[in-house]
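One chain of protein is taken out of this complex; the other chains stay put.
Every chain is named by a letter (A and B) in the order it is written, and numbering of its residues begins at 1.
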Amino acid sequence: MPRKLIITLLLSIFLLSSLAISTTLVIWDQRPQTETIVKMFNEKMKNEGKDIRAKLEIIPYDQMVPKFMAALSARRAPDLYALDIIQYPYFISIGAFEDITEWAKDLPFFDELPQGMMKLGMKDGRIYALPFQIDLSVLLWNKGMFKEAGLDPEQPPQTWYELVEMGKKLTVDKDGDGVIDQWGFNLAGGGAGAYMFWFMPFIWGNDGNMFDDEGNVVLDSFEAEQALTFWRDLIHKYKIAPLSSVQYGSGDRYNAFVSGRLAMFLGGNFNITSLRKDAPDLDFGVAPIPKNRGEFATFGGGTLLGITSQCNDVEAAKEYMKFAYSEEAMVNAYAPNLMLLPRPSLYNNKYYNEIPQMERFAEILGYAVTPFSLKYNEIYDPVLYYFESVFLGKMEPAEAIKKCTEEIKNLMSK
Amino acid sequence: MRQRTRKAFLGILFLSPALVMVSIFFLYPLFKVVMMSFQKWQVLGASEFIGLENYKEALSDNEFWKSLWNTTIYAAIVTPMIFLPAIFLATALKKTSKKTKFFRTVFFLPYAISFVAASYMWKWIYNDMYGLLNYALISMNLISQPINWLGGTWSARVMVSIMVAWKTLGFSMIIIIAGLQGISPAIYEAARIDGAKKWQEFRFITLPLLRPTIILALIISIAGSFKAFDHFYIMTQGGPLKTTQTIVMYINKIAFDYYNLGLGAAISVIFLGILLFISYMQLKAGGFSNE
Partner (left out) sequence: MSKTVLIILIIASFLFLLAIYWTIFTSFKPPQEVLTYPPRFITTNPTLMQYEKLFTASDGIFLRYIGNTFLLCGLSIALVLVQSIFGGYSLSKLSFKGSNVIFLIILSIIMVPYQSLLIPLYDLLNKMGLLDTIPGLALIYSTFYMPFCLFMMKNYFSSLPVALRESALIDGASELKILLKVHLPLALPAVATTVVYVFLQTWNDFILSLIFTSSSDVRNVQVGIMNFATSRFTQDWGLINAGATFSIIPSILIFLLLQKYYVQGMTSGTTKG
């Protein structure tokens, strides 16, 4: 009897004391590299004697939205979420994230965060999330192929005109069997996301846009139409890209580039690590996407980090967030994998400095644009359908632009 | 008396594991999906009753009809691709011997693997840059340029169907073999004595007697075609231009990409109705033959 009593007492003391280890922050992220930050944070908390611990849950890309929806409705949302940037407007509008305006503005690094991307974490001037992991769309080119074609390997095309001229020289039938073995260019396909990430910069670079600053649809413009025509002509008129590339996903183009069948490749910062591993002898360069009558533009993709409205300990969450943005966290977790940091001041780190191709990214980050829409997922549909129709040569650009704009306007008004 | 009630009690007890599962994970969801189809679901907040609005929206949605059409066309293409070879093979392999057992195994083998594995297998063969099919056809001078098989609407439908036929005809073949083995040889002998030729035997004896079996195999196969998801999701993602997006893919998109659960539920109910209708019609068609 007394033994049982002692055991129960000890157990209750143990349980009560474990209650004192108050906060476990649940963090959702797509990138496994965040584990490093979490570990470092937990170490730091331990050393500082604070009862805050972080726990990371990796969310696959296809579950990013549904899982969050399910968790929100069951009131089991995580404390922090590194969610894809384009999803934020919708989720902020339904109250899923915490207002962190004053605290964010006081952060020492606040001013260097890319403003174009910051907008997507804001509503009515209030801030709910900050740019976190960055993905930018860029043009990569095979320097060896440029040399072979008699072009300057250090001069990538900067304009549409140059893209076509160089592309023609780079599209070759090497063995004379009537089948082209090396293409100058590939379109980007495999989903509307690809069009947004790689084709929108062509519209932006032509001084056009999908939405204006107030969120109105302005796709119905000569500039956008010209961009659509240009992409279609790359296949059908200038013949520097194969018809099948309309459906080429990121992986297909990557395979073509790596196996020496493609000279210029629409990719992103995320290709650099694998390129160096899969094709160590392939000397390649990174440049902004060619422009026409506008300025250089790139799609500001990636994630924002926000504290959800179902977080029970916002102060602890802020502590984690501040740490996640620190130089020690960012450089040690993300820079080794050549992931882009949201703080340009940190770009001069030892990992980036080893890779010559990383140089241009600080500049390219300055060109980043991110479309803002509450119905981003829904507009994928008309964008995919009408743009693909044009590229396949099944619809005239003027008609496609008009119909696409109409449908987007319809969706926005629902 | 007590024996009987005891027996009944045990009967219910033994059936209870299945009953519990069925009630929770089948009957309740079946009831729930109908309820949800009449509601508008929000992520945060209560759901409200909106009557037939979801149904109206579904039936007036272009993409719904497109998905239905895609699925129907696919079923129409793949079913003969499955059954014509299946009937031929079943007839050739109906007698059981070492030889036929070997062939039966070969043709049934693809049925055991997953649709995911099969889809990637064939996607690799159909690859426009490095695929086996283009290489074979170009080497045989049947085509001069590599073809992006999964990139065109009809070619995608046909090529995916070829993969599905490869994967599932073994199953129909086995069912038909069982049906063939159930036909008494005496009937054939009698016909032969009467001077019937092989094709006459096939047309007037085999086919009619095989009807119920074929109908059954058809129901299973066509129902399966309407449920198509895995292979289109992996091989074409519904493209090009959404011409290979099936009904189940559409439900998945509405419910889990747009999180419009009410609309998704309505479409699910319509989908269920269509499937039950198809099965019913086929059963009826089979029933007529028995007269």
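Going forward, a residue touches a chain if its C-beta (ideal position, glycine included) is under 8 Å from a C-beta of that chain, and two chains touch if they have at least 3 such contacts.
Since the structure is predicted, the reported quantities are computational estimates derived from the model, not experimental observations.
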Identify the residue among A:Y254, A:F299 or A:F372 that touches the chain left out of the display. A:Y254
Sole contact to the chain not displayed, among B:A178, B:L207 or B:A285: B:A178
May I ask you to list the residues on chain B that touch the chain which is not drawn? 7-8, 10-15, 17-19, 21-22, 24-30, 32-33, 36, 89, 92-93, 99, 103-110, 112-117, 120-122, 124-125, 127, 129-132, 135, 139, 166, 171, 174-175, 177-179, 182, 213, 216, 220, 223, 227, 229-230, 233-234, 248, 251-252, 255-256, 261, 264-265, 268-269, 271-272, 275-276, 279
On chain A, the omitted chain is touched by residues 32, 57-63, 66-67, 70, 73-74, 76, 249-252, 254-255, 258-259, 267-268, 270-271, 274, 278
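Throughout what follows, only the chains that are shown with their structure count from here on.
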Sort out for me which residues of chain B touch chain A in the complex. 43-44, 63, 128-129, 138, 144-146, 148, 150-151, 237, 239-242, 256-259
In the complex of these two chains, what residues of chain A are touching chain B? 65-66, 69, 72-73, 94-96, 178-179, 190-191, 243-244, 246-247, 252, 255-256, 259, 261, 377-378, 381, 384-385, 388-389, 392, 394
